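Removed: one protein chain of the complex. Kept in place: all other protein chains.
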Amino acid sequence: MQHGRAHTSLPNREEQTGRSCCATMAPTGAKKGILERLDAGQVVIGDGGFVFALEKRGYVKAGPWTPEAASEHPEAVRQLHREFLRAGSNVMQTFTFYASDDKLENRGHTQRFTGQQINEAACDLAREVANEGDALVAGGVSQTPAYLSCKSEDEVKATFKKQLDVFVCKNVDFLIAEYFEHVEEAEWAVQVLKTTGKPVAATMCIGPEGDLNGVSPGDCAVRLVKAGAQIVGVNCHFDPVTCVKTVKLMKEGVEKAGLKAHYMSQPLAYHTPDCNRQGFIDLPEFPFSLEPRIVTRWDVQKYAREAYNVGIRYIGGCCGFEPYHIRAVAEELAPERGFLPAGSEKHGSWGSGLDMHTKPWVRARARRDYWEKLKPASGRPFCPSMSTPDGWGVTKGHADLMQQKEATSEEQLKVLFDKASKGN
Amino acid sequence: MQHGRAHTSLPNREEQTGRSCCATMAPTGAKKGILERLDAGQVVIGDGGFVFALEKRGYVKAGPWTPEAASEHPEAVRQLHREFLRAGSNVMQTFTFYASDDKLENRGHTQRFTGQQINEAACDLAREVANEGDALVAGGVSQTPAYLSCKSEDEVKATFKKQLDVFVCKNVDFLIAEYFEHVEEAEWAVQVLKTTGKPVAATMCIGPEGDLNGVSPGDCAVRLVKAGAQIVGVNCHFDPVTCVKTVKLMKEGVEKAGLKAHYMSQPLAYHTPDCNRQGFIDLPEFPFSLEPRIVTRWDVQKYAREAYNVGIRYIGGCCGFEPYHIRAVAEELAPERGFLPAGSEKHGSWGSGLDMHTKPWVRARARRDYWEKLKPASGRPFCPSMSTPDGWGVTKGHADLMQQKEATSEEQLKVLFDKASKGN
Amino acid sequence: MQHGRAHTSLPNREEQTGRSCCATMAPTGAKKGILERLDAGQVVIGDGGFVFALEKRGYVKAGPWTPEAASEHPEAVRQLHREFLRAGSNVMQTFTFYASDDKLENRGHTQRFTGQQINEAACDLAREVANEGDALVAGGVSQTPAYLSCKSEDEVKATFKKQLDVFVCKNVDFLIAEYFEHVEEAEWAVQVLKTTGKPVAATMCIGPEGDLNGVSPGDCAVRLVKAGAQIVGVNCHFDPVTCVKTVKLMKEGVEKAGLKAHYMSQPLAYHTPDCNRQGFIDLPEFPFSLEPRIVTRWDVQKYAREAYNVGIRYIGGCCGFEPYHIRAVAEELAPERGFLPAGSEKHGSWGSGLDMHTKPWVRARARRDYWEKLKPASGRPFCPSMSTPDGWGVTKGHADLMQQKEATSEEQLKVLFDKASKGN
Partner (left out) sequence: MQHGRAHTSLPNREEQTGRSCCATMAPTGAKKGILERLDAGQVVIGDGGFVFALEKRGYVKAGPWTPEAASEHPEAVRQLHREFLRAGSNVMQTFTFYASDDKLENRGHTQRFTGQQINEAACDLAREVANEGDALVAGGVSQTPAYLSCKSEDEVKATFKKQLDVFVCKNVDFLIAEYFEHVEEAEWAVQVLKTTGKPVAATMCIGPEGDLNGVSPGDCAVRLVKAGAQIVGVNCHFDPVTCVKTVKLMKEGVEKAGLKAHYMSQPLAYHTPDCNRQGFIDLPEFPFSLEPRIVTRWDVQKYAREAYNVGIRYIGGCCGFEPYHIRAVAEELAPERGFLPAGSEKHGSWGSGLDMHTKPWVRARARRDYWEKLKPASGRPFCPSMSTPDGWGVTKGHADLMQQKEATSEEQLKVLFDKASKGN
C-alpha cells in the first residue's frame, strides 16, 4: 500500500501568511465536498483536540480555554494542523472554540486581539494547511453561556450568527454545531447555520442516557435532522466506546423515524467508564490528572473499527486526541480507504517497526496479537481504576451556573472549597 | 512574579534558515555557560524527550528511533524546541540521537539525507531557538551498537569522535554523554568528549541497582568524575522517583570519595515502580502502551522539589516529558529562580485557572491541596497496576544482542514469538 | 443496648443427638412464625452460605456441592448453624441443597448415606440449633437439572415434591424456593410448596436484567406472588448492591400490579460489578479465586441499611456470607430491632474494640468514619479490578447443558479446554 497517495502536495516548506478577511486563501477548487464524500460512502477522518493539545504545548490556558493562540502564536496552531493533516485528517476545524468577544472577556483574556481577529486568523490557518492536502475546512459553533443563563432564543441565535459571519466571509467548506448538552440549543444552532446554505453537521456531548434534560440520543438525533443537519453524532465528554454506543442509538432513532442522515463521532481520548450523564468534566481528574486514562493507539484502532461497523463514516476525535491517535484511525481503515496517511511513513503497522529493536524480547512485540491483547498497567498501585464523579445536581438556570464576567472571588472560592470538602 | 523575565526576546516570527556547517549561527555572546550557572548555584532546566514527542507527532519511527526529521521536517523540530524554551528549558539538546551513518542505515532509514546533514541541521535548529531565549546548546552522544557487539575501545571511541566533529564545528556550548548502561563505555565517551575542552555532562540510564554489570551508582559516578565529567547523573529508563534516588546514591559516592561534581537528572515521564534493573524497555507496555503510566504535572512538581532537595541543580526530563512537564519544573522552582517561564502566561499555578470554569464543582478544584492529594483513576478496570518485566537474561556480548544490518527476518521473528509465548 | 437479649437460652454445652424421622425435635412452641414477624414489621435476619463456608472448612466438595456432611460430620454443620444463630440469624435453613438421590449420584457422591438420611439429619441439626435461640427452621428447594434438560412440568414438580416430603415430616416452620434462573420453574416450585399450607418464600438468582429468558424482575415477582409466595426476592449470583437494586425493581412491579408481598434478599458476599446476566458463576474467578472480592463487615452494614431503606425486611446472605457478615447485618439494624446479637459481646461496634490496641495509630482506627471511608487495597498490583465473564451463549435446552451422570470424560474436557483457550 502506498503512503500518502492523496497528499502528494504536502510540502516541506515553511511559508509566511498575511491576509485580510474575505480577500485571500480561497479553497483549492477541485476537492470533493463533505456531503459528496459521505454520499459516496467514503470515510472522512476528523481531526483531534486542539484545546487540550495546545494546553500541553503551552499556548492555551486551562479554565478559560480561549483560542487567542491563533493570533498570538500562529506557528504553533499551524504546526498542529499540519500534524493532523499528516496523520490523515480530512477536516481542519478552525481553532475558534470560545472565540466570541464576550467569552474572551469573560474568561479574563487580556485583549491584545479582538475576537474577530482571532477568528479570522484561525480560518486562515485552517485553510492554509487544508490546501496542503486533501482536507476541507470546517467552522464550528458550540453551546453558549447565554443559553445556560436562560437568555431568549433570539439572543442565543444572535450569538451563533455573529460567529457565523466570519466563517461565511472566509468561505469555510462546511459548518459544525458541536458540544451541546441540551438538544434545544443544538436545534437553534442548526437553524442558524442552515441559513448559509453550507452543509451542517451537529454533534452533542451526550452519552447513552441522553441530554441533560433526559432526551434520548435517538430523539436528539431526530430533532437535529429535522432542524436541517445532514450529519449528526456526538463529540467530547465520553470515551470512544461510549460515543460509538451513543451514535448507534442516534442512528436507530433516525432510521426508526424514517429519516436519513450521515453519522459522526469525535470522542475523548480518555477512558471514562465511570462517568455519569455529565461526562468527563465531573470526573475528579478533570482536567489536570487525566493522564492515566489516555487511550493507546490500539484502543483507537479498535474504536475506528467499531465506529465503522455501526455505520459511522465521519470518524475523528476530541479532547486528548493527538496526531498519533488520528493516524491510528487512518491505519485501521486503510483497507477501506485504499491508502495510508503520510504520517505512516514513520509508523510500522501494529508495532512492526520494533523488528529492528536492539533487544530480542522487544522484537517479539512486533505483532498485532501482542498489542491487541495487552492490558497495560498503570504503574500506579496507590490509585484506583475508577473515580466517583463530582456534580452537585444543578443544571441550566441554577444560580450557581449563571455566568459572571469576573474571576471567582476569594470568598466565592472559599465557599466552594468548603462545599467540596464536605462532599468527600 | 513576572512572566518570562528572562525571555523578552522570544519572538512571534517564523524565520527561515539555510546555512552550511561552520559558517553561521554563532551563539549570542552574552550568555553564561553551563558551569558558570551551576557554580553560581543556579537551577538549570533541561528539556524533554524529542524522540517520543516527535513519534506522537508523526516525525520519528519507533523501532529505529532515528532523527532524520531534523532535515525532513525542520519546522516540527523547531516547534518542539520552541515549546520547551517557552516552558522554561535552559538547554536545547541537539536532536541527534542515533544520528550516525551506520545507525541510520542499520535502522532501515532510506537515505535522503546523510548523517552529517542531519547532525548539522539539528545543531542549527537548536542554536536558532536557543538564541531566542536564555538557553544553551548541548550536543550529545550515547551508547553504541559497537560496544554491545564487543568492539575494541578504539573502535568505540572512534564512533564518538565522529559524532563529535559536527558538534565542534557547530560550536555547541557543552556536551552530554548520555544513556549508558555500562559505566566502562560511559568513561570512554567522557574521555573523548573531554578532548574538546568543552564542559562535559555524563548521565547513565541506570537505577539504584547500578549498571548492567552491577557497578553501583556511587561507583559509576566516581569513575565518571575521574574521567573528567563536571556534571554527572542519570537519564531515561526509570521514573522520577527512582532517578532522584539514584542520583542521591551517586552524590553520596562522589562525596565519600572526596570528589566534587554537579548533579543532573532527566527521568522518564512514566511511572515505573515495576521495573527491574534494565528499566522501562523491558516493561511489556514499551513503547506503544505506556499511556496509563504518564506522569501528571503535579507528579513533576513533586519530582522537581525532591530533586532540588537532594542537591540536583540540572533538572530536566527524557522520554515522555512534554513541554507542560518541563513547565511544571519551572513553576515548582520559580521561588528559587525568581521568575516564571513564558509558558506560564497560559497556566494558572496549581490549577488556579479553574476559578473561571463554568461549573462550581470544577471551580472547587482550583487549589493546590486538591491536586496534590488526588489519586488519579486509570479508567481501566480490566488492567492491573503493575506488570512483570520481560527480559531473557542476556547481556552485552550475547549472540541475541549482536547488531545486524538487516531487519529481523520472518523466521527470526517466528522464533522470538514462540519464545515470548512460552514465557508468558 | 443489651447483648443477645433474645438469646438467653444459648447454651455452652455440647449435646448428642440421635433421632429418627417424624418422631422427635418438635419446635419449641412459643415462637412467632415468619409471617407474623414480617406482618408486624420486624426485621428477620437470614443466615449465610453453608456450601461455601463448609467447603473452606473441609466438609463440602466444590463441583458436586452436595450436603452429605449433615450425616458425615454433623458436628461441623451444627457448629456453623450455631455461629449464625449467635451472629443474629432468625432462620436456620436446612443444609439440604442438592440433596436428592439423583443429584447425589450424579455428582459422584459415594453413597454412604441415602438422600433421605442426609435430608433428615439436616432438618434435625437445624431444629436443634433453632431451639437454642429465637430462630425458625426453613426447608428449601432449588432449580433442578430436570428443568434445564427440558423435562415436563410434571416431572419437575415431582422432584420438588420428593424433597418436600422430608420437610413436612420434620415439620419445618416455612419453606423457601430459592436459586431459580427461570421464573417458570420457580412458579412450579411455589405451586408445589403451597400444597403444604406452610408459608412460602421464593427467591430467584437474577439481577436487574431479569431471568435468563429476559423476564424482568418486576414481572418475575408478580408471577411468584400470583403463584402463592408470600415473600419474594433474590438470592445468590450477585453482590449486595445489585441484589438490593433487583429487589427494589421486584417491589415496584408488585406494587404496580396492585399486589402485596414481603421482600427478601440473600446476596453473595462478593463484589461482582463485572457480572453479566448469568451472575458470578461466569466470572473467571469462580469458585476458587474469589477471595479478593469478599465484602468487608462495613460493606455488609451498608448493604443492610440500603436493604432496609428500600423496604426489604428479610435480610440475609448467600455464598461467601460468614457469621461475622451476618453479625454486621444485626449490628447495623440493632437500633430498629432494639438489641444486639449474642455475637456482639465479641465485637466493638464500628471497630471500637481497637481502642485497646497496643499501637496508637491503630487505636486511631476505632471510629466509624475511618472504616466507612476506607477504600481497601487489594495487595495485588499485578491483578485487575474487573474481569470479563465467560459464557458461551448457551441456555436451557442446549446440548452442552444436558446433565449427565458421569463425570466429564478426558476427551470432553480436552474439547472444553481448547474452546476456552481460543476464547481468551
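By written order: A, B and C. Residues from 1 in each chain.
Operating definition for what follows: a contact is a pair of C-beta atoms (placed from the backbone, for glycine too) under 8 Å apart; a residue touches a chain by one contact, two chains touch by 3 or more.
Since this is a predicted model, take the numbers as computed values, not measurements.
Considering the intact complex, the chain excluded from display touches A, B, C.
The residue touching the chain not shown here, chosen from A:Q117, A:N131, A:T388 or A:Q412, is A:T388.
Where chain A meets the omitted chain, the residues involved are 274, 381-388.
In the full complex, chain B touches the hidden chain at residues 375, 381, 384-386.
Residue-level contact of chain C with the missing chain is found at 12, 14, 16, 55-64, 72-76, 79, 82-83, 86-87, 106-108, 145, 148, 239, 270-274, 281-298, 322-324, 327, 342-343, 345-348, 351-367, 370-371, 374-387, 390-392, 394, 400-401, 403, 407-408, 412-413, 416-417, 419-420, 423.
Keep in mind that, in the parts below, only the chains that are shown with their structure count from here on.
Between the two copies, chain A and chain B, the Cα superposition rotates by 180°, quoted to the nearest 5. Set against the Cα centre of chain C, the chain with the most distant centre is B. In this view the innermost chain, defined by its CA centroid being closest to the centroid of all protein CA atoms, is A. If you average the Cα atoms of chain A and of chain C, the two centres end up 50 Å apart.
Multi-chain contact residues of chain C, defined as those touching 2 or more other chains: 381-382, 384-386.
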